[in-house]
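Single-structure report; data block below.
Here the complex is missing a single protein chain, while all its other protein chains stay put.
Going in written order, the chains are labelled A and B, and every chain counts its residues from 1.
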Amino acid sequence: METCTIKSKDREAFIDVTSRIQEIITASGMQTGTCVLHVPHTTAAITVNEGADPSVASDILAYLAERVPHRGPYRHGEGNSDAHIKSTLVGVSQVLPVERGKLVLGTWQSIFFCEFDGPRSRRLHVQLVSHGEALGK
Amino acid sequence: METCTIKSKDREAFIDVTSRIQEIITASGMQTGTCVLHVPHTTAAITVNEGADPSVASDILAYLAERVPHRGPYRHGEGNSDAHIKSTLVGVSQVLPVERGKLVLGTWQSIFFCEFDGPRSRRLHVQLVSHGEALGK
Partner (left out) sequence: METCTIKSKDREAFIDVTSRIQEIITASGMQTGTCVLHVPHTTAAITVNEGADPSVASDILAYLAERVPHRGPYRHGEGNSDAHIKSTLVGVSQVLPVERGKLVLGTWQSIFFCEFDGPRSRRLHVQLVSHGEALGK
């Protein structure tokens, strides 16, 4: 398992990590397998969405900010309950196929680390499961 | 990895793909393993929910339509920001166990391809990870 460090500059941000994950796959030499991504934080998440137009990520962030208010009638005293809620709504893991040494992603898909309570230094776990010949297709 | 083609007839739809995925598993001969489903699109998703009563799918779609409005104060210029937001909320991948050659699903569970910006022809990737004897339980 590899671990990436992700640095955010703002409280909320979508950070494109596609090329970093692909570099880990390329370095491993794995041709066919599964890539498990796990965010070991409770106020961040990971998603796959459009990377070509940055307005898509900003629309998603703006939607979440409006619908999950930063200040609300929350009981958790740290002032970041909104970030915990967003983490559960978006999710902290992603599983993606790898074929011929490349992440299988659609034309417009990028992988985004979602920061909801930054700025901070965060980690992203990347676990590669190579499908050996014994594993079949 | 296999790829299914999914055709939608409306802008928004839940399309039950359970039997098509089971057919791929059956054809592979895999008995014990994991089934990774990945939607290579940014305005669609995949979920598992009740398939017996179609009202459940229509209630989920109606909820999402009400809470993620089609027209809103979005920056992305293609008029489908709602579909991108729904894709991130629902998610583009699912991972399911396979035992004795069958998808492990609850009595009421079906797998739905979620179209949020159709009608279109879409793809769904199905990656089977067979657990050989060397892989243990």
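Note that in this section a residue touches a chain if its C-beta (ideal position, glycine included) is under 8 Å from a C-beta of that chain, and two chains touch if they have at least 3 such contacts.
None of these values were measured; they are calculated from a predicted model.
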{"item": "Chain A, residues in touch with the chain not shown (by the definition above)", "value": "1, 28, 30, 34, 36, 38-42, 67-68, 72-78, 81, 84-85, 87-89, 91-93, 95, 123, 125, 127-132, 134-135"}
{"item": "Residues belonging to chain B that touch the chain removed from view", "value": "34, 47-50, 53, 55-56, 58-60, 62-63, 67, 89-91, 94-97, 99, 104-109, 129, 131, 134-137"}
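What we mean here is this: only the chains that are shown with their structure count from here on.
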{"item": "Centre-of-Cα separation between chain B and chain A, whole angstrom", "value": "19"}
